[in-house]
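The complex appears here without one of its protein chains, the remainder shown in place.
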Amino acid sequence: MAVEHLNGEGDGGMLQTFSSKALDGTGILGKKVEYVTGDTQTKPDAARASARSMIEKDGAIMVTGGSSSGVAVAVQALCQEAGIIFMAGLTHSNDTTGKDKKANGFRHFFNSYMTGAALAPVLADRYGSDRKAYHLTADYNWGYTTEEAVRNSTEALGWETVAAVKTPLSQTDFSSYVAPVLNSGADVLVLNHYGGNMVNSLTSAVEFGLRAAQANGKNFEIVVPLYSRLMAKGAGKNVAGIFGTTGWHWSLENTAGSRYAGTNAFVKSFGEKYGFPPSQAAHTCYCQTLLYADAVQRGGSFNPCSVIEALEGFEFDGMGNGPTLYRAEDHQCIKDVLVVRGKENPANDFDLLELVDVTPAEAVTFDPAIFGGELGSCNPGA
Amino acid sequence: MDQIILQVLNGLDKGSAYALIALGLTLIFGTLGVVNFAHGALFMLGAFCAITFSRILSLSHVVIDETQKDFLGNPLKVDVPHIYDWFGESAGQAIINWSVPLAILFAIPVMIIIGVIMERGLIKHFYKRPHADQILVTFGLAIVLQEIVKYYFGANQIPNPAPEAFIGSFDFGAAIGLKAGTIIYPYWRIVYFCFAMLLIGSVFAFLQFTTFGMVVRAGMADRETVELLGINIDKRFTIMFGVAAAVAGLAGVMYTPINPPNYHMGMDFLVISFVVVVVGGMGSLPGAVAAGLLLGILESFASMRQVIEALPGINQVVIYLAAIVILLTRPRGLMGRKGVMED
Partner (left out) sequence: MLGLNRKDASLLIIVAILVALAPVLLNPFPEQSGLAQFNAGYPDLMQRFVIFGIFAIGFNILFGLTGYLSFGHAAFLGAGSYAGVWMLKLLTINVIPAIIISTAVAGIFALIIGFISLRRSGIYFSILTLAFAQMSFALAASVLTPITGGETGLQTALDDPRILDGANATGNIPAPSIFGLQMGDSIQLSLGGWLWTFNVGYYLAALVMLSAFYLAIRIFRSPFGIMLRAIKSNQQRLNYTGLNTKPYMLACFVISGMYAGLAGGLMVSMDPLAGAERMQWTASGEVVLMTILGGVGTLIGPVLGAGLIKYFENIFSKINDNLLHKWFAFMPDGAEDFIVSIIYPFVGKGWHLTLGLIFMAVIIFLPGGLVELGQKVAYIFKKKNPTPTSTPNTKPAE
């Protein structure tokens, strides 16, 4: 859809609300935009092969998308080597702009650290600071960084981590991991799971009576650090009352005001084209495409080094997240983070999450040096 | 102590799924001598039977409800199932609620038909071919079935909840005399275990106490002699294939509330079920069941936190380690007949 809007078709979407007015619907630097798609199968190997084919065979000059951090890190490295720009899609792990950061790669989506920083104060406020947490973590890169972020930020506020168990990524039946939680001495279960993992583990947890239980004299609570509306739909009624964070939600402008202008424009374009509201993944990929196009237009050239220069330190607004900074030190967008909770009585299939709090960008800003890694220099390619 | 009981319960319930699939596999191997790599796909097809059934029940027409709005601000379109129109709203809701158990009635004939078609159409031609060819062609079939399901149902998992009466958990601890709240176990999983035991029991009863079953058992022991006696063992074995397919399918149907089905669940369960069959002994029906339950319990124990801390990664490899150990020390499996495939 972004390509359509760039080429001047459709109703323009966020091009109208975007703060930078460099793009005007005539393509990029006067050239029409075309695209090809490929399936990553959420496996780094397959993603890399697909990306290589797009670069070598189809002559791609920018790659975006991806639905896992493993894929993002692998494709980012490939793009760095090949000398093209990578605008990351759905990737939440710290590593993508942390220890695995690359000069040719940019991430708009927020990371695990920001989740922890946004979520912990709300949790401490609602659940008290004398809680014992049990973490179930997906056994891969994203799981580790999210667990670390939530642990660090909750422990700083007084919580105690009783146990942290890793669950295999391909696991579908979490009953044997959930069963011992109730009697472990913990009173909060943190599910560092995403996608199918989260739907299954949350359903298991509720099945085993964790929502209704009591421990240490308090109500047992469950926390899901990273939410997505699709996951909430998959889990159905089980998400009621469960806290988590997202980067964006389609109802943001309606519930939180005009600071988040751009949201409604995007929701309208997307909804009319596809018949359902966009997810945060769709939002981030759309923004990334527009940001890339804009950077090319402002820098006046398709050369990756000029694009990188145009994006580093770029501040913009009107993309549905409020004022955002594309930081130069690690190519990460710093913006507000939403703390959401599952609704007790959803009005319809899309209205499953309610906004509890918005943590401003300043509160989730972190020092890029804490994750190590080096950008390296830009690779302009052939 | 309560941890151990909890994990045993968990293992029994996981293990009953393994046992049901392994039972079907061993039946097919014991009667037809065919190694069927498509059996996991039959399990998956059963699960998708349940999904299809609940979708059929929920076939609905669209009614525009002016009083509510959807996300774009347009009047909300509400789906009203036809069942509501025919049986009234509360009866309709009750029927849809109980779709999983009712799907059993739907799945049995469907799976038997699928099994018979598979056997007559494909497997029959592979009796005399070496085991490697049987494995390969059924592997190909499994891929084809999986892709067809993926095409029609999408690649995401599809939730299919249990009837309302069975959602929620049961204070097992209180039932056996421990302090309340120590052992809580979901209802549906207990139902699943009981259902699996019932199904296994009926298959054994069928084989033991009916004439048909007796003929099949005789055929498993010595096919040639049975044929020489003038009995059409071919037809009976074909029906047994259908029965084995139905067993796998029913295992899948009842498993849908526990684990939302997706297109590759067949392959996931296939590897484990083969390991179970080999551990129990190829051709031994009680062996398959016992091995299924045992391996389920083993897997559950290996996922305990204390165990993982002592031996990191054990939870993922314990089943394979068990298979390797058994294959090396007692190749005929726990209960296999001496001399069957022992070289």
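Chains here go by letter, A and B, matching the order in which they are written, and residues are numbered from 1 within each.
Note that a contact is a pair of C-beta atoms (placed from the backbone, for glycine too) under 8 Å apart; a residue touches a chain by one contact, two chains touch by 3 or more.
The structure displayed is predicted, hence computed values, not measured ones.
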{"item": "Given B:95, B:167, B:271 or B:298, the one touching the chain that is not displayed", "value": "B:271"}
{"item": "Among A:92, A:166, A:211 or A:335, the residue in touch with the chain that has been omitted", "value": "A:166"}
{"item": "Sites on chain A contacted by the missing partner chain, in the whole complex", "value": "36-39, 43-46, 48-49, 52-53, 56-57, 69-70, 73-74, 77-78, 80-82, 95, 103, 139-141, 166, 168-169, 374-377, 379"}
{"item": "In chain B, positions touching the absent partner", "value": "35, 122, 125, 130-133, 135-137, 139-141, 143-144, 146-148, 150-151, 267, 271, 274-275, 278, 282, 312-313, 316-317, 320-321, 323-324, 327-328, 331, 341, 343"}
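Quick note on the criterion: only the chains that are shown with their structure count from here on.
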{"item": "Between chain A and chain B, centroid-to-centroid distance (C-alpha), Å", "value": "36"}
{"item": "In the complex, chain B residues that touch chain A", "value": "2-3, 6-7, 10-11, 13-14, 68, 70-72, 76, 156-157, 159, 161, 167-169, 181-182, 184-186, 188-189, 258-260, 262, 265, 268, 299-300, 303-305, 308, 315-316"}
{"item": "Interface residues, chain A side, partner chain B - complex", "value": "163, 165-166, 168, 170, 172-173, 175-177, 179-180, 182-184, 196, 199-200, 203, 207-209, 213-214, 234-236, 250-251, 267-268, 271-272, 276-277, 347-348, 350-351"}
